[in-house]
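Note that one protein chain of the assembly has been removed; the remaining protein chains are unaltered in position.
Let's look at subunit A:
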Amino acid sequence: METTNAPGPSKSGKDGEEKEENPLFECNICLDTAKDAVVSMCGHLFCWPCLHQWLETRPTRQLCPVCKAAIGKDKVIPLYGRGSNQQEDPRNKVPPRPAGQRSEPETNSGFPGFGFGDGGFHMSFGIGAFPFGFITSTFNPHDQRPSQAARGLPNEDEFISKMFLYVAITFIIWLLLA
């Protein structure tokens, strides 16, 4: 885009030939011929990089720049002309989108499957990992045999496990709030 337009400052001379390009296929944002073209559900044509930047500029108000209909990344259709070299979805190759963000949905989609298969285990695994040892030792009377054997230090044992419980609870609350 930048190189082709660099000799553009000539104001009137180039006028005629440029208009003969195809104004029908101009991006509604940069007014240049649409590159990595996408079309909205309301029928408006954009370069994907242009539209992406528009959506990024107003994340809370995702409206079509032309008609203000609702619009979004999932609500546009990429256009593949015959002349295009690679038939890759333009939405996959916008520079501003970091690679890390793309890997995120994959792990998310894997996780529910894992949790589903393991049923109840998943529940206690997710939340209870930290206080796990404490919960088993406090609420499971059979596990108290060691402390019963060493009757001399039951209070200290209890005190320490309570300490850990509080630490664990604060940690979980902090996790939830963060």
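The rule is short, and it goes like this: contacts are C-beta pairs under 8 Å (C-beta built on N, C-alpha and C of every residue); 3 or more make two chains touch, one makes a residue touch a chain; residues count from 1.
Operating definition for what follows: contacts and distances are computed from a predicted model.
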Original post:
Going by UniProt, what is the name of the one chain that was not included in the view, given "Proteasome subunit beta", "E2 ubiquitin-conjugating enzyme", "Rab proteins geranylgeranyltransferase" or "Ras and Rab interactor 2"?
Top reply: "E2 ubiquitin-conjugating enzyme"
Original post:
Which of A:34, A:50 or A:76 sits in contact with the chain that's absent?
Top reply: A:50
**OP:** For subunit A, enumerate the residues touching the unshown chain of the complex.
**Re:** 1-2, 5, 8-9, 11, 15, 28-32, 44, 50, 53-54, 57, 61, 63-66, 68
